[in-house]
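Quick one: this structure, given as C-alpha cells, is what I'll be asking you about.
Every protein chain except one is present and positioned as in the full complex.
Letters A, B and C mark the chains as written, and numbering starts fresh at 1 in each.
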Amino acid sequence: MQNPYLPYPVRIDDITVEAEDKSLKTFKFVFLNDGDEDKFAYKAGQFAELSIPGKGEIPIGIASSPVESGFVSFTVNRAGVVTTHLHNMKVGDIMGLRGPLGNWYPWEHLEGKNVLIVGGGFAFTTLRSSIVYMLDPANRPKFGNIDVVYGARSPGMLLYKDELVTWEKRDDINMHITVDATDDPDWKYNVGFVPPITEQKAPQGGDDTYAIVCGPPIMIKFTQPVLEKLGYAHDHIIMSLENRMKCGFGMCGRCGIGKELVCKDGPVFTLDQINKTPREY
Amino acid sequence: MEYMGIERDRLHMSWVSSAEATKFIDVVTRVTEAVRALGPNQHFVKQKAKVA
Amino acid sequence: MSGYTEKMRDIAGRLLKECAVDMVIGFRKGTMPMMNEPCFVTKPEDVQSLVWDSNCGINLANYLANRKEKIAIFAKGCDSRNIVTHITENKIERDQLHIVGVPCTGMIDKRKITGMVAGEILEVSETENTIKVKTSDAETLLDKKDVLQQNCALCIHRNPVIHDEMVADPVQEQTDIDRYAEIHKIEEMETEDKWRFFDDLLSPCIRCYACRNACPLCYCPTCFVDESKPQWVGKGQDPIDVRTFHLLRAYHCAGRCTDCGACERACPVGINMRLLTRKLEKDCQEQFGWEAGLSPDQRPALDVYKANDPEAFIK
Partner (left out) sequence: MAGKAASPSVNSFKAVKVNAMTLVTIDKKSWAAGLTTAADAYGLFGPVKEKDYHQFKALEKGEMPDLNMVNTRLSPKSLLFPQSEEMLEYSLDESREDHHIMKEVARDDSPRAIIGIRPCDAKATLLVKLNFDTPDVKDPYWLNAYEATTFIGMACDTPLSTCFCTTAGCGPYHEEGLDMLVMDQGEAYLAKILTEKGKAFADAAGWKAPSEDAAAFDAGKKAAEGRIVSSVKTDNLADTDLLELHAAPFWDDVAFACLNCGTCTFSCPTCWCFDIQDEVHGKAGVRMKNWDSCMFPIFTVHTTGHNPRDTKTQRVRQRFMHKLKYFVDKYDAGIMCVGCGRCVRQCPVNIDIRRVCELMNSFKPEDTCAVQG
C-alpha cells in the first residue's frame, strides 16, 4: 500500500531570493531517488506538502510547471514555524516533498478558450506554473488569447521578474503588470491596485473566456465585482483557496468548507462552486 | 514542584546581587553538591514520546 | 434552594421587560438526570426555561469574559468570586453586570451518586436536604450533605460576595471545615510516592481540555499548550506532556482559583485536578492570607508587594 504520509526525499538545489524584503524565496528541489520525479507528475494549480523533518509540513502551491523537468520549485513566504525554518536552510540540505495534492486548473476544459489570469502578491506561484504551461510551444496553440494582470505592492515585490520581462516582449500573451505604488521614475508599467487595472485592461467575459484568480482575500473581494461587470459568469471565474491543512488528501478534516475539502476537492473551485459552500476559508 | 514529586533539593531559588561574589560561589557550590547528591534527574525528562 | 426557580424567572422577566439588561445568563433544564445546561435568555417570554436546583455546578462566570452586552447573571458564592476576579482582571466591567446573588447550599456530585446506586439513574429529584434517585428497579433516598461535590462540602463562601439583588436570604456559612486535609496527606508523602501519585491521578487524561475550558480563569486567547512559536509542550499522550499541562494550568490559576469545582465536574474521565489547584490555594492562604475574589477593591496576592511577604523559599 502506498503510504500517502511518506514524503519523497529531496535536496535543495537552488534558492532564489525573490522579493526585496527577503520574505519570499524560491526553492528548487531535486528528487534523491530515481523514479520519484515521475511519480510526482503534476498539473499546474496543484500543491504539495513541503516536509521538514523535526519541524512539520506546509502546503505550498507548485511554482514550477509540468513542462519543466529535472526539478520542482516552490516560492515560499516566511510566516510560520516551518517556513521560517525553510528560509534558514541551505542549498544541499535534505528534506521531504509530499504530493502532488489537490486538483488543478481545469486545463482540459480550458482548451480552445481565452484565459484571463489575475494574480496578486505571492499567490502568483501556481499562476506562473500555469503561464509557463500554456506558453509551452506544444500547448500554446490549444488556447485562445491569454491576458495576465499581475500586481504587487512595489516593483521589488514582483516575483519572477526575468520571466515577466520575457513575457512582456512576446506577442502571444498580454501582460498587464502593476504595482500599488512606486517612486521609481523608470517604472514603465501600470500603477494601481489589481481590481481597477483589471477593469481597464482585461478583456470582456463571455462563453469562451475564463478568469483564473489567485491572490490575497482583499484583492479577490474587489476583483470579483469587476469580473462580474466585465461579463464573467460565476462558473467562468476560477479560484484557488487556502485553508489550514495537515494531511493534504482529505482525511484530517480541518480544511472542510461544508462538504468540500479544500485540500482534496480543491484548492481550485469555480466561484459558482464556492457560492454553494459556507465560505469558511 | 516538590508537591508533584520533584526532590526538594533539586529546585533552588536565591537572590544574589552582582556585588555578592562570595554568596554566588557559596550558592553555586551548595546547589551543585545538593544536586550531585541526588543524582541525575529522573522526572520531567521526556524521552521518545509515548504513544497510545 | 427550592423556590429559587420561580423567583429567578420573576427577576429575569422584570429585568428584560424593563430593558435593564440585554440578556440573562442562567440554567435551563437538562436532558439528563443531574444535568442542567447554561443558557441565555433575551426575551421576557422565554424566562420560563430558567431553572435552579442542585445541578447548577457549572460556573456561569465563565460565560462573561469579553462580552459587550449588559448582562444579568445568576451567581452562587463561587460564581460571584469569579465575577470579582473577572472585574479585577478587566474581563468585564462592573457596570455591565446586574448580579443576582444565589445563596447556595451546594451542588450534588453526579459521579458519586452514580457510584452509589446500581443500574442506570433515570430520574433524580430533590428537596431541601434530600436527593431521591430513581433507577429502573429501585428508589433511593440520599442525604444531600453526603452527596455534595467535594468542593461544595468544603465551601466556606456559599453566599455571593457581590450582588445587585438576591434571590433569597443568605444561607448559613459552613464553619470548622478542614479544607486541606487531602493536601496535607499528599504533602506528607515521600517524594517518589508523590510522583507516582500524580502519575496515577493523571493517567486517564485524554487532553480534551474540558477542565481548562470550564474554568472561568482560563480565558487566554491562546493557551500555552496551543502555542506553536515556541511550542512549550508536546501534543500527544506522553505522561510528561499531560503532567506539564496540568501543572502549568494550576500555576496559572494560583491566587485566582476559587475552588468552584468546575474543572473536576467537567472532566469526562473523573480526574480530581483540584488536588493541584488547591495546593496553590492553600499556599496563598497560608503565606499571604489571600483568598481569591472576595472583593473587587483588593489587588490579588501575586499582584502586590508587601514588605512582610514571606520569603523562606529564597535561600
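We adopt the following convention: contacts are C-beta pairs under 8 Å (C-beta built on N, C-alpha and C of every residue); 3 or more make two chains touch, one makes a residue touch a chain.
This structure is a prediction, so every number in the text was calculated from the model and none was measured.
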Touching the absent chain when the full complex is considered, from C:R14, C:K70, C:R207 or C:K282: C:R207
Contact with the hidden chain (one of A:G56, A:G156 or A:P196): A:G56
For subunit A, residues in touch with the removed chain: 1-7, 9, 32, 51, 53-57, 79-80, 83, 93-96, 103, 106, 109, 217, 242-244, 246-247, 249-260, 264-266, 268-270, 273, 276, 278, 280-281
Interface with the undisplayed chain - residues on subunit C: 30-32, 35-40, 58, 62-63, 111, 115, 120, 122, 204, 206-210, 212-214, 222, 226, 234-238, 265-270
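Note that only the chains that are shown with their structure count from here on.
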For subunit B paired with subunit C, centre-to-centre distance based on mean C-alpha positions, whole Å: 35
Between subunit C and subunit A, distance of the C-alpha-averaged centres to the nearest whole Å: 51
In the complex, subunit B residues that touch subunit C: 2-8, 12-15, 27, 43-46, 49-52
Residue ranges of subunit C touching subunit A (in the complex, touch as defined): 228-229, 231
Contact set on subunit A toward subunit C in their complex: 80-81
